[in-house]
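Apart from one protein chain that is not included, each protein chain of the complex appears where it belongs.
When the chains are written out, they are named A and B in that same order, and each has its own residue count from 1.
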Amino acid sequence: MTKVSLVLNGKSVTCDVEDRTLLVSLIRDVRGLTGTHVGCDTSQCGACVVHVDGKAVKACTMLAAQAAGSDVVTLEGIGSADALHPVQAAFREHHGLQCGFCTPGMIMSAVDMINRHGAGNLDEATIRDELEGNICRCTGYHNIVKAIKAASDQMAGMAEAAE
Amino acid sequence: MAIEGIGARALRKEDKRFITGKGQYTDDMVLPGMGHAAFVRSPHAHAKVTGIDASAALAMPGVDAVLTGDQLIGDGIGNLICGWMIHSKDGSPMKMGGWRALEPEVVRHVGQAVAVVVADTAAEARDAADAVVVDYEELPAVVDPVAALEPGAPQIHPEAEGNLIYDWEIGDAAAVDAAFAGAAHVTKMEIRNNRLVPNPMEPRAALASYNDAEEHHTLYTTSQNPHVARLVLSAFYNVAPEHKLRVIAPDVGGGFGSKIYIYPEEMVCLWASKRVGRPVKWVSDRTEAFLTDAHGRDHVSEAELALDADNRIIGLRVKTIANLGAYMSLFSSAVPTYLYATLLSGQYNIPAIHANVKTVYTNTTAVDAYRGAGRPEATYLLERIMETAAREVGLSPADFRRKNFVREFPHQTPVIMCYDAGDYDATLDAALSAADYAGFAARKAEAASRGKLRGIGISCYIEACGIAPSAAVGSLGAGVGLWESAEVRVNPVGTVEVLTGSHSHGQGHETTFAQLICERFGLDSDAVSIVHGDTDKVQFGMGTYGSRSGAVGMSAIVKALDKVEAKAKKIAAHLMEAAEGDIQIEGGELKVAGTDKKLSFTEVALAAYTAHNLPEGMEPGLKEGAFYDPSNFTFPAGTYVCEVEVDPETGKTEIVSFVAADDFGKVINPMIVEGQVHGGLVQGIGQALLENAAYDENGQLLTASYMDYTMPRADDVPSFSLSTHETLCPGNPLGMKGCGEAGAIGSPPAVINAITDAVGSNELAMPATPERVWQLCQAQLKQAAE
Partner (left out) sequence: MYETTYHRAGSVGEASDLVSKAEDGKILGGGQTLLPTMKQRLASPSDLVDVTKIAEMNGICEGDGSLSIGAATTHAEVAASDLVKSKLPSLAGLAGGIGDPAVRHMGTIGGSIANNDPAADYPAALVALGATVVTSKRSLSAEDFFVGMFDTALDEDEIVVSVTFPLIEKGAYAKYPNPASRYAMAGVYVAKHQDGSVRVAVTGAGHYGVFRVDGMEAALAGNWSPDAVASIKVDAGSMLHDIHGSAAYRANLVTVMAKRAVSAAG
């Protein structure tokens, strides 16, 4: 067993877990945040993507112990039903989800992608390329790509307006 | 806020919970004291189980129990069943081998469960499952459906001699022979339809609990049809009587057919929870999903098309061998028969058709309905041979199809189906125009200047949805009816709950179904809730598959709404002292025509429940139920045009344009319909280019993870150009046909026709992997050089 302390969605938490515990298991099973999903065993589907110290990572391919001392943000941490993150809002606006299972990872990857490229700097080809690590079986990606592009452009507009 | 009724692009009511992480999937459920199950699975495709030693596992930390098939049988748990009886052409019934949820004697595919461990944590259960020692005596295995029928092939079930399950036929063989005898041209092809794995992103899961004081079971599970699950678990598997079993399918992360069936694992959790006296949860990992979720397709066919001198089709002859895997899954027998051969007429006038279908056991995972189920196989076969025939006789593929279109309705095909309505020219014209078919030659030349081979392919599909009428499917062997149920409950304050037997696992029923109520009563969508997926809440229903929730599920809602509306009008007429016929519903109010008298919907609802002043003899309340049994299948149809560029150096195919023109009848929410088409198209494109469940000769699944099974990703596919063209279905009150499967049905032949056009060779099997396409390019280069 190992003691893991980290910041989860802005809150300091300490958990005693087996060393083999994956970060996704700490998030879901220990902390009860079930918005992060597990869809494969081989680090490919991306349903488990969360942000660790501001970067998208696959929570099914990281030990909880590796994240000790880190700042971890899950889907629940980026917005709420009353105050949606622009990417969350865009997924709804553009019908970027159907069954919702891949959606947490899609949204977290999208936020990361916009952070890295800068709002407003994403075109369709880049978005499709960036989504290599996120698999969706329902939407055919068409509306996910649209949603991410719209969110990116809208966030650029928001940034401009704020200046 | 405007009322979002029929035809509105209403944003989805269910989305907020999914985009904020508040969805509730089965694996999200936690019950106090819950244990975890892990299955011990066969590493062999075919073997006798000669011993199971659980002693080491039982001694491991956290382990409650190791249960095996002997205990299951001892408790009187029944075999898994196939619910659709098919008779061979000689009249004999299909040969169904026994399928036990935990196999004590002979395992027949890799991954088959032989024991289950229940422990405190999932990791402990897995550790202990690895420590269960099972002794096997290996038997020879067969995975190829053609080889399985050959003399001397390994015998898989004692009940099915030579591995033949049934030898079935449809159509008039003599008429087809006569047509071919008089044909001016005959096109022949061998066509394989590759085996696919459905892969909903949420793996299957179950959480079962048992209350011994109440003798009551609860099962949370990833089901497309919780009532059918309860019926089968109760009536056939004897796990619990129906009234002592609650099945809840909460948020379900996609199904595509694979979550219709009642699998061993879910049943075992239910049984084990009673035996070990604690709730038991099992969540499939992805490799287990590859090994145990029902696969799709896997046909080997010979097809012959006969044309007259004017290039009109006069006959079609098809022989198909369909691989059903190691066991007959719930609806597996119906897929290569009534969902396949009955669609072989396509959009065309074909006076004579005969199809012979043999289904076989092999040492592979069971095969059942996967998005489209039989109809993709029929469409692929027909649209490949149509394209080939057009090329052989030198007609444009579009003209050849147009020449043979059905244009008069109703149209009785020679293979049972009677098409009720359609306009195949309209969707073909729309697709060709959107694809700029006329400008293709210029694009091909431009691509050639860049060293790329450009091709264009058409597919004109038809499918049959809704699945019904019940009496008709019953006469064809179905074990269940295929109607749907609904209950519309108007609450005293005028809000509405609709209880539907359909189940949404991504289709957006909470939104689309609500639009019907908003339209009917002029209510805001916030005033409407759709309730589904819980056998304790909802009346018996048949669930969601076969693109049936619109055409059948919503028709049931319409019937219930008709009754609610009639009663509400009676109450309003009574309260406003007007004639019932003068009451009109508009904008959430019941008005007396030609006067300013009106009551809000809320006032009428409240009056129904206070019951202080109701018409003489009327029961209080405003709640009505209905069952809807369709009068016919529905027949969505359309044309897809795919344009590709092939890189001859690597064989990589890029889809540069994909156009879909569909006729789904009445569209309730265009946004959701488009989403269904997008998803279907990518599953079809996946079948055409990427996906294949490959076994080695020993029955090991070589593609048991995303490392080897090629799931379509965002950079594999383009954005799509869609349009819809409504011809109303005369068979149901809304005129709906269904849209859930069309994309997966119509797209594979469009893609393959485009690639074969690009590379100038027809010898291409699905999936058109880069290597296969490269080989064709090499052969063409060699031929050109000679």
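Worth pointing out:
Quick note on the criterion: a contact is a pair of C-beta atoms (placed from the backbone, for glycine too) under 8 Å apart; a residue touches a chain by one contact, two chains touch by 3 or more.
Remember, predicted model here, so these are calculated numbers, not experimental data.
Screening A:T36, A:T74, A:Q88 or A:S109 against the full complex identifies A:S109 as the residue touching the chain left out.
Only one of B:T710, B:N762 or B:Q780 touches the absent chain when the whole complex is considered: B:T710. Taking the complete complex into account, A:V57 is the one of A:V57, A:I78 or A:A151 that touches the chain left out.
Looking at B:S55, B:N238, B:T610 or B:T650, the residue that reaches the missing chain in the full complex is B:T650.
Although one chain is not drawn, the whole complex shows that of B:V133, B:C418 or B:L702 it is B:L702 that touches it.
Residues 2, 18-20, 22, 41-44, 46, 49, 52, 55-58, 60-63, 65-66, 68, 109, 112-113, 116, 130, 132-134 of chain A touch the missing chain (whole complex, contact as defined above). Against the chain not displayed here, chain B makes contact via residues 123, 127, 130, 287, 649-651, 690, 692, 694, 702-703, 706-711, 716, 769-771, 774-775.
Note that in this section only the chains that are shown with their structure count from here on.
Within the complex formed with chain B, the residues of chain A that make contact are 18, 20, 28, 32-42, 44-45, 47, 74-76, 79-81, 84, 88-89, 91-93, 95, 97-104, 107, 124, 127-129, 131-132, 134-146. By the touch criterion given at the top, residues 11-12, 14-25, 27-28, 30, 123, 199-203, 251-254, 256, 283, 285-287, 505-508, 671-672, 674-675, 677-683, 705-707, 711-715, 717, 719-720, 743 of chain B touch chain A in their complex.
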